[in-house]
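With one protein chain held back, the other chains of the complex are shown just where they sit.
The first chain written gets the first letter, and so on, giving A and B; residue counts start at 1 in each chain.
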Amino acid sequence: MSEHRLKKSLGRAFGAAPSPARRAARWLDRNLGGSSILREELRHIFPDSWAFFLGEIALYCFIVLVVTGIFLALFFHASQAIVVYHGSYHPLAGVPMSDAYSSVLDLSWNVRAGLLIRQVHHWAALVFVAALIIHLMRMFFTGAYRRPRRINWLIGLSLLLLVGFNGLMGYSLPDDLLSGTGLRIAFSITESIPFIGPTMASVLFGGEFPTTGIIARIYPVHIFLLPAAIAGLLGAHLGLLWLQRHTEFPGPGRDDRTMVGSPMVPQYALRTTGYFLLLAGVLTAFGALLQINPVWLYGPFRATDATTSAQPDWYMGWLEGAVRMFPGWDIQIGGFLLPAIFWPAVVLPGLIFTPLFLWPWLDWLAMRDNRFVNVLQFPSQRPGRMAVGAGFFTFLTVLLVGGGDDVFAKAFGWSLPVLLRTLQVLVIVLPPLVAALTYAIARRRSVRWLVS
Amino acid sequence: MVSLWLVQRGRGCRRVSAAATAARLGLCAASVLILAAALSPAVASASSSPAPSASASPSAVATPIATLTAAPIAVQAPVAPAGPGADIFAANCSGCHGAVGQGGVVAPSLPYRPPPLAPAGFASLVAPMVRQGGIQMPSFARQLTDAQIQQVAQYVSQQIAAPVARSANASDGGQIFRLYCAGCHSTTGRGGAMARGRNAPDISQYPAAEALAAMILGRGDMPVFAGHALDVRQQTSVALYVDVLVHAPSPGGAGLGYLGPVPEGAVGAGALLILIFIAVWLAWKSRKAVP
Partner (left out) sequence: MSADPRQTGGPAGPAGRGPRGPGWIPTWPATVGLLITLAGAIGFAVSFVRDASTQWLGGFLAAALLGIGLALAYWGRDLAGDEVISGPYPVPHEDAESRAALGDALDQSVQVITRRHFLTKMLVFAGGVFALSQVVLLGALGPRPKNSLRTTSWRAGSRIVTFDGAPVTRDTLAAGTFLVAFPEGHTDSADSQITLLRIGGDPQFKTLAGRESWSPEGYVAYSRVCTHAGCPVAQYEDQAKVLVCPCHQSTFDLMNGAQPVAGPAGRPLPQLPLAIDAQGNLTAQSDFTLPIGPGFWNEG
């Protein structure tokens, strides 16, 4: 080793010459202050479990969506002005279409990496909502919503609603036949609301469907309003998580007052950064190898065109299934009509989300347990909650399958009316069955090995 | 001279060389006899057909289709000296499709000419049909070599087809397809479940010319799209668009069945499972950690 290097390392070892890290710390302290807090937080403890990565999947999907979304926003034209297409995709040559649709065709066929970024964006959106729901299920089944985390539960549920709605806005932007059909259905659902429905639909859409301003209206909501709201709530969500610390599963050395885990620096920071990049890599691989939402095959939206195998993105599938399965029970009250679609499309979502929002208080009503807790429960420790949750998610799953019933019928060669009838029976019969079965099993076995 | 009149009805004259005119006159005589024989029973049973030259619509050079079975189509007699394609046609195809492709009870007419601007042309529709066969049409892959198939495809598209379909193109076909066809067959042509238990088929698995036959003759639950529902040019356009769907481009990667958001959602669940698996791996070592 040269003399110079020897002197430097000796100096660092004895504190005489500052290392790069020390220099950085000194700069921060002089320009920011609070080095004692920073020192503490360097060792912020994160309990270890694979189940705690689920929220991170959602968070990192959001980051991927924002980054890819910025790229897309530079090319998308949020206008329904009619243009005649003459781009590279010849089967649409000479077809009049909206500027929005045309810009998405250009993105997909003419902009370098445009199709890749578009597909990564869409795959990330699908995985985002899926991760949020799995994350919610984990919270639910392990009791993470109990005091002092009730408010964080409410914030998380609000995030789920905002994200789902933003996804709906997002895939409607290209103004293709599939998503435009979805907007038609959204208009019909809105106008089915008693008293205010027709006015609300007309005001929100800018007139009777189809309107020429709906894409331009959705655009700022999708790229700015909702992402800003999501980012804000996310900040609060993570801030509370930071201040209250993450919950942990029961184990040696762990209780409501003591937490055990990895320090943030270096272990956790390395792992979570690595996980973010792995997630981005998986999403990019999907965006490169698996085609999603080929809008050039769907054609531009026209109110006279329709396609079979028409579904919204998967996370709206439960709503689609409810709408398909609910019979046509219109109610005529004098000169007024309550259309049948009001019940599965407006009332049912309310019935689904209201108990979810109220759940921490419903839980208190059932258990009369008010303590501040930091230790989670294994799902089978609360057989009643596990049964209720299993039944609830079974109900949503049957609805989800119902939303794609014509695709399943075609893919597997089943008869569609038979499948529909079966699902209508299952949606009533299966949830209580699964709940009872879950209760029986949970009472007997502990599933702690699954989530340790 | 009936055939000449049929040729020039609604289309205007075409300038041809003297030799070609002579050839045409000679063949006219033959075609008159054949046409008279073919048309007479159809004429006897046909209900009234409007005179197409009076039609105001630019696309409706009418091909009066009065019934579903016999389809008397105005066809153009071959205009150039018949080549090897004509011999192949006469030996293999005319039995069902008629000597000049005018169609018959079991087979639709072949009155289509490739649009000059379309890159692939109608030959691209004929060759797969001959090679692979359709629902009611046998495959000729064993009787004919590839070169022979190309020759007969050329012959059909250049000699037999009528100029009425000259302006047919896939993008017009796509617009019609999305208006009339996608409701049952889906925009990607992969078919869909019908409400009474049967399914509209995946039309991408047949040669696109099969779509022409289905439009003209109907199929099972499928209604007929002929006459004034769709005219010859529109039918050809739809068939050319179906050809696009048969060879559907998938620049984004694997098509996942072209069935829309349902398989996409299922595959997205796969991505989530992969990520959960990675998380399990990542947390594996520290899961039983003791302070």
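Convention: contacts are C-beta pairs under 8 Å (C-beta built on N, C-alpha and C of every residue); 3 or more make two chains touch, one makes a residue touch a chain.
All figures in this text were calculated on a predicted structure; none of them were measured in a lab.
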| item | value |
| --- | --- |
| Contact list for the unshown chain, restricted to visible chains | A, B |
| Of B:152, B:194 or B:259, the residue in touch with the unshown chain | B:194 |
| Hidden-chain contact residue, picked from the options A:35, A:88, A:199 or A:354 | A:199 |
| In chain A, positions touching the absent partner | 40, 43, 45, 112-113, 115-116, 119-120, 148, 181, 184-185, 187-189, 191-195, 197-199, 201-211, 217, 243-245, 253-254, 256-263, 266-282, 284-285, 287-289, 302-308, 310, 320, 323-330, 332, 334-341, 372, 374, 406, 416-417, 420 |
| Contact set of chain B toward the excluded chain (per top definition) | 47-50, 55-57, 59-60, 66-68, 176, 179-180, 182-184, 192, 194-196, 200, 218, 220-229, 251-253, 278, 281-282, 284-286, 289-291 |
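We adopt the following convention: only the chains that are shown with their structure count from here on.
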| item | value |
| --- | --- |
| Between chain B and chain A, distance of the C-alpha-averaged centres to the nearest whole Å | 44 |
| Of chain A, residues touching chain B in the complex | 48-50, 52-54, 56-57, 89-95, 108-109, 115, 119, 123, 126-127, 130-131, 134, 177-178, 251-253, 260-262, 271, 274-275, 278-279, 282-283, 286, 288-294, 296-299, 302, 304-315, 317, 404-411, 413-418, 452 |
| Complex interface listing, chain B residues touching chain A | 119, 169-172, 174-175, 178-179, 182-188, 190-197, 199-200, 241, 244-245, 248-269, 271-272, 274-276, 278-280, 282-284, 286-291 |
